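Could you have a look at this structure, given as structure tokens, before my questions?
Every protein chain except one is present and positioned as in the full complex.
Letters A, B and C mark the chains in the order given here, with residues in each chain numbered from 1 onward.
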Amino acid sequence: MSSLLHAFTILAVSAGVVFFIAGTVGLVRFPDVPTRLHALTKADNVGLGLVVLGLLPYTGGLLGASKLVSVWLLTLLSGAIVTQLIARAVR
Amino acid sequence: MALVFDIGIVSLLIAIGAWMIMARDTLVAVIIFVVYGLLMSIAWVRLSAVDVALTEAAIGSGITGMLLLSAAARLRQTEGAGARPSFPVCIAAGSLCALISAGLAGVVLLPADVAPTLAPLAVANLSDTGLENPVAGVLFAYRALDTLLEKVVLLLALLGVWSLGSDRAWGGAPALGAYVPPNDILVFFAQVLPPIGIVFAAYMTWTGASHPGGAFQGGTVLAVMWLLVMMAGVARAPPISSTKVRWLLVAGPALFLAVGFLGFVIAAGFLAYPVDYAKALIVLIEVALALSIGVTLALLAAGPPERTPQP
Amino acid sequence: MQHSEWSMMMSSFLLVSAILVLASIAIGLVRILYSRQAADCMMAAQLVGTGGIAVLLLVAVATETAPTGDVALMLALLAAFASVAFVGGMRGTGSKAAEGADK
Partner (left out) sequence: MSSATLFGFCSAAIVGLGLFGLIVSPHPLRRILAFNLLGSGVFLFFGVVARRGAAAGLGADPVPQALVITGIVVAFSATALAVALVLRLFALTDEAAPTSEADPQAGAEGGHS
């Protein structure tokens, strides 16, 4: 059981890191503000979600796990709203 | 491998600090300051100081950043006023500061043979307070006088800020809403986030007795949520002459002081707690303090009154 | 024996992941804050908030420090607030500066 869980964590966290790196590549390479905003929030939020998913087996209990999931949900919410705010500010 | 990570975060912190000093634009410098505070809380976690990490994230970056940012936005026109000192002066100042840094680094390199610590003492007496978080024990039991006086300092600072308003505006409200032009998304955000924040603040205050957290962190989250609501224009800033606001401001310190004097009657002396009720009293003080800290910090960040009071 | 080997490997893996995310935050920050456009600077809190939480969680699990879910929640809340303050600060009075920077 444990090696299967380890494999799951390694898989999810690696995927998360790839999304973070992809987000940064997008941030560096994309030509204008809306596309960069897109790269930053979408990729990083997926990256954080995957990292949280991968770390869930280590949280030691339902409370810790739900805390991590709510961190991710909160980031999603604020990411969506802040993106709108920034995009309107430049329009 | 942990050391490699530490080297990474330390060099990032130093680079960001240097960048903040050198940045040409004050607004950008303030943004870098906020980023620095967020990263600094990771450094505090690495130093096993989770209580401090929470405080740094909340106060060090969040509310200080908002305060400095609104000031920088207002002083936009004065940007570029004054010139950097001449090159030789910069060199002299730079070498002086490098010398001080080297001295401090020397102190770090040559530690005492036995690191001074009060941790065993703090843990040994913790059971008398009924708390499980040693930092809360220090703040509210061993050094309660410091914490009480700190609350008084906060109130004095608020009095100082208020007295900097113009004579016409005395008794009026701070003009916080003017800083962000409100729009529907911001209003939505200011309606969705505060309930979450208030639950989290209550949790922080409650959990502070046994886990990292406490009245400071909880109060700061309350302050931040209130500031968000005021910035979005969902609720206006209260006039500083409001009796309700003033009661909230003094509730925490007053209760703390009352419990302190009660100590003469029911315990060993000023700010001493009876062993049986220590935890209950401390949690009660923390709840009142969290409310007062929230109101005080938010009003400190909102600044002096600027709207003339309505009759 | 095998268990400790696994956890050693896992801890190294998580730390390497944390370093990679930290590096990508650093590069992103340089890109954002050197930009001539004001809107790019407003993204800084979002970038460091999201990435910082990931770094924090990875490191806390890898080094088995105290549970840091609360710190992560605090960072998420405060990063959101800071982003709003950034938008206000860059836009509230700095409209002409922002326009100037857009060119």
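Keep this in mind: a contact is a pair of C-beta atoms (placed from the backbone, for glycine too) under 8 Å apart; a residue touches a chain by one contact, two chains touch by 3 or more.
As the structure is a computational prediction, the values presented were derived from the model and not from experiment.
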item: Touched by the hidden chain, restricted to displayed chains; value: B
item: Sole contact to the chain not displayed, among B:T64, B:N183, B:T207 or B:T308; value: B:T64
item: Residues of chain B in contact with the chain not shown; value: 2-3, 6-7, 10, 13-14, 17-18, 20-21, 26, 29-30, 33, 36-37, 40, 43-44, 46-49, 51-52, 55-56, 59-60, 63-64, 67-68, 71-72, 74-75, 77-79, 81-85, 89-90, 93-94, 96-98, 100-105, 108-109, 111, 115-120, 122-124, 134-135, 137-139, 142-143, 146-147, 150, 153-154, 157-158, 160-161, 164, 216, 293, 297, 300-301, 303-304
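In this text, only the chains that are shown with their structure count from here on.
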item: Inter-centroid spacing, chain B versus chain A (mean Cα positions, whole Å); value: 28
item: Whole-Å gap between the CA centroids of chain A and chain C; value: 11
item: Junction residues of chain B, two or more chains touched; value: 186, 189, 193, 196
item: Contacts with two or more other chains, residues of chain C listed in rising order; value: 45, 49, 70, 73, 77, 79-80, 84, 87, 90-91
item: Chain A contact footprint on chain B (complex, rising order); value: 183, 185-186, 188-189, 192-193, 196
item: Touch list for chain B against partner chain C, complex; value: 1-2, 4-5, 8-9, 12, 15-16, 19, 23, 27-28, 30-32, 34-35, 38-39, 41-42, 45-46, 48, 50, 53-54, 57-58, 61-62, 65-66, 69-70, 72-74, 76, 178-181, 186, 189, 193, 196-197, 200, 204, 207, 211-213, 217, 221, 224, 227-228, 231
item: Chain C contact footprint on chain A (complex, rising order); value: 2-3, 6, 9-10, 13-14, 16-17, 20-21, 23-24, 27-28, 33, 36-37, 40-41, 44-45, 47-48, 51-52, 55, 58-60, 64, 67-68, 70-71, 74-75, 77-79, 81-83, 85-86, 89-90
